[in-house]
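If you scroll down you'll find the structure; I have some questions about it.
Just one protein chain is left out here, and the rest sit where they should.
== chain A ==
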Amino acid sequence: MSAARTRFTAPQRLLHWLMALCILAMLFIGVGMVSTITPAYLTLVQIHKPLGIAILILVVIRVALRLRYGAPALPADLPEPMKLAAHLSHLAFYALMIVMPLLGWAMLSAASYPVVLFAGFDLPSILPLNDRLHALLWDAHHYLAFVFFALILLHLAAALFHALVRHDGVFATMAPGFLSKAKRG
């Protein structure tokens, strides 16, 4: 592994930021679509499904890269509880990135909706029709979405705390090239 690495590899950084954008978009699209009866509802649902599945595909690649290249070590002077919090929250992110799209897909399957990604292309159903199962999956997709968003706010605050208060180089490990070059100064 690459204990000496000071930054995530370029593909890892690219995926991090690309997926961050997609996930934030998904969360906003999600809560936006379920709160309107205008035709925007259909448009947003039509984006929500393929984008969610794209996230599922991307996270598989991302996990593979993470297993292959690892991550830069956190600063030695970071208090243990904070290190633990960082590791656990990152683990939670990986879990959510995998589970949320699967829940969406499974929830539609359990309701026997065709899972249309775009006109003429449907995903197969992954569960039989079942009312109780649908209710369970719906609850999970709904509540975990809010957990996901709360965790992102926390993560954002922590990243900015590293960058603006601690100046400890953690932000630079994930920053896009142009920002981190300046940081390493």
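Heads up, the rule we're going with is that contacts are C-beta pairs under 8 Å (C-beta built on N, C-alpha and C of every residue); 3 or more make two chains touch, one makes a residue touch a chain; residues count from 1.
Heads up, the rule we're going with is that contacts and distances are computed from a predicted model.
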Listed names "Anti-sigma F factor", "Xanthine dehydrogenase family protein subunit M", "ABC transporter" or "Catalase-related peroxidase", with the criterion being the UniProt name of the chain not displayed: "Catalase-related peroxidase"
Touching residues on chain A - with respect to the absent chain: 27-28, 31-42, 45, 111-114, 119-120, 122, 124, 128-132, 134-135, 138-139, 149, 152-153, 156-157, 160-161, 163-165, 167, 171, 179, 182-183, 185
